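With one protein chain held back, the other chains of the complex are shown just where they sit.
On to chain A.
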């Protein structure tokens, strides 16, 4: 049994939006008054109706959608490429020629469909039919695919042969013109769904799978229930008034205005313009003397201070004087885990526990009992973010206690 592409209860495939649009164009072409002009195709003795020239197609598209000829050529090309119209003269060349070359519409069963992808079983039946009709004279790539399929779906190969014979017998019941049309239709379908080697598969969307956001939604009670739930959740979310957001943004901009190299220019000079790298050397991670602007930034917020290596060093010296440096050491160790190598996480967590969290540790940090319990639980299964709660607690502790005007004055001095 082949794998059923429409899994029971699985996701229901939708027809891609671009195909639905192309189908609409095709149906519009069928209008007896405003549609395409049809001609007859004359073969040796049979006459088959409903053929059209490439030129007619382009003229119709230009007239109906009021677009330029170039655009309608492109649109017509798409219709041919995706199999809604197939050429009669050179069936393997899926290109719309703006001249007298004949084309014909494809029957809805053989329209390109993401909803009903062509199955291996069908392809095997088609190849078997072709084998019978041509008495073994398949093309090289078809022969290869045939033997591959024979191996792959060998368990149902008898069915393939049976069905191929029956389908041929059924088509013999129709008159000759219809038989020819049927063969051309099927051939066109398989040229698109199983293209010969070297030809792009138009159904292959490559690395970026297109989103089908405009898929049809049935407006039933399930849909409305989901919408109500989504809106209810949205109502419960915390929102900040835009006036407050904008005030905050304004304050930030004013505060950092002097520090922005684009707005204020950078001293001594812009290295990109003057080729003088003094600016970079002066603002390196670790310098003997930090610039004045840099130190000013430390007073803006605690996070600025902590993020700057020199600021951390100054802060550390300050804390050591106050005999509360373990907080900062703890914070730094937690940062190290978060941003460090995965392989070292386990040993780093062990170290932190030994040095900071174990009762009687050398640098015991003062965390509240709830966070401590949670962290100790988490240490049993250490991962990158296991110390996050404790780190947050210590951060706020430091911010409240130690980051006061005293500290800033000391550092700025």
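By our rule, a contact is a pair of C-beta atoms (placed from the backbone, for glycine too) under 8 Å apart; a residue touches a chain by one contact, two chains touch by 3 or more; residues count from 1.
Operating definition for what follows: contacts and distances are computed from a predicted model.
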item	value
Which of "Trafficking protein particle complex subunit", "Protein ECERIFERUM 7", "Tubulin alpha chain" or "Regulator of G protein signaling 9 binding protein" matches, in UniProt, the chain that is not displayed	"Regulator of G protein signaling 9 binding protein"
Hidden partner chain, touching residue among A:109, A:223 or A:280	A:109
Residue, one of A:16, A:57, A:79 or A:128, that touches the chain absent here	A:128
Which of A:66, A:175 or A:339 contacts the chain that the document leaves out	A:175
Hidden partner interface residues of chain A, rising order	1-2, 4, 6, 8, 26-27, 30-32, 35-36, 38, 41, 43-46, 48-51, 88, 90-92, 104-110, 115-116, 119, 121-122, 128, 131-137, 139, 146-147, 150, 154-159, 161-185, 187
